[in-house]
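A protein chain is absent from this complex, but the other protein chains hold their places.
What follows is subunit A.
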């Protein structure tokens, strides 16, 4: 016993110290990461091979898988092996808050910063559009509907139409599977497919993760929702929007309007190691490789452009 007590005490002390050390280390990475980058450049401005430091990208869960995969590849490249890229989820709002507050180097977002942040805060952020994600309305296969017009979708999501037979389907109650009102995916769908904000109706289902949304739609008779193109398969019925099929070509040519940019925001011009990562992200190999592979559409392929107010230019 006499021997054990100090040992126990020592172990606990070590644990406490370790916890304390953890805290300070976290602070150091979040605050010091950009500082580390700038010192590197001051020392050796031209030598790109020795670029070091760490990059923290936080935000959108819709973009997270792509950024994670590209980050792994990026760190595997020999000239960037000194750069540590960390990717975290948390949602578009978190990403924008953290990049604006300086806790993260990159804020991933599904929406334009102007839609979430105050105008003067949004002005400080630099937008890097890395990919395009398109969405389609989907139903449970037994609803018996193949295509819906914009007006029909609005009627369904505002609760005016509650039975599939009113839009040419079976006699079955419509179950709406929505996203939370604050979600970027929902904002995109409402803005470009419905053209109006909708309310959460009594009895509608709100889920945040695309996987859960798909599971519920595929299992619930009469369910309707919306998913990114990468989630579509034959378990759910993909609807045409105003008769236009949701395909990559139609999105790229501007015929199919329900799409949004995936943004990676930096505060001011990015530090060199952040810029290296963003350049890698927009390079042709990644754009035509990982971006396509994970079901996004490369930003470079788009024949039309859209600004934050929704104006489309060829």
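Methods note: a residue touches a chain if its C-beta (ideal position, glycine included) is under 8 Å from a C-beta of that chain, and two chains touch if they have at least 3 such contacts; residues count from 1.
As a convention for this text, contacts and distances are computed from a predicted model.
Among the names given as "Phosphate transport system permease protein", "Phosphoenolpyruvate-protein phosphotransferase", "Carbohydrate ABC transporter membrane protein 1 (CUT1 family)" or "Cytochrome C biogenesis protein ResB", UniProt records the absent chain under the name "Phosphate transport system permease protein".
Touching the missing chain, out of A:79, A:149, A:212 or A:288, is residue A:212. Residue A:183 is the one among A:183, A:210, A:266 or A:287 that touches the chain not shown. The missing chain, though absent from the display, is touched by one residue of A:168, A:203 or A:310; that residue is A:203.
From the options A:92, A:210 or A:238, the residue with contact to the chain not on display is A:92. Residue-level contact of subunit A with the missing chain is found at 1-3, 9, 12-13, 16, 61, 89-94, 96-97, 101, 116-117, 175, 180-184, 197, 199-208, 212, 215-216, 219-220, 223.
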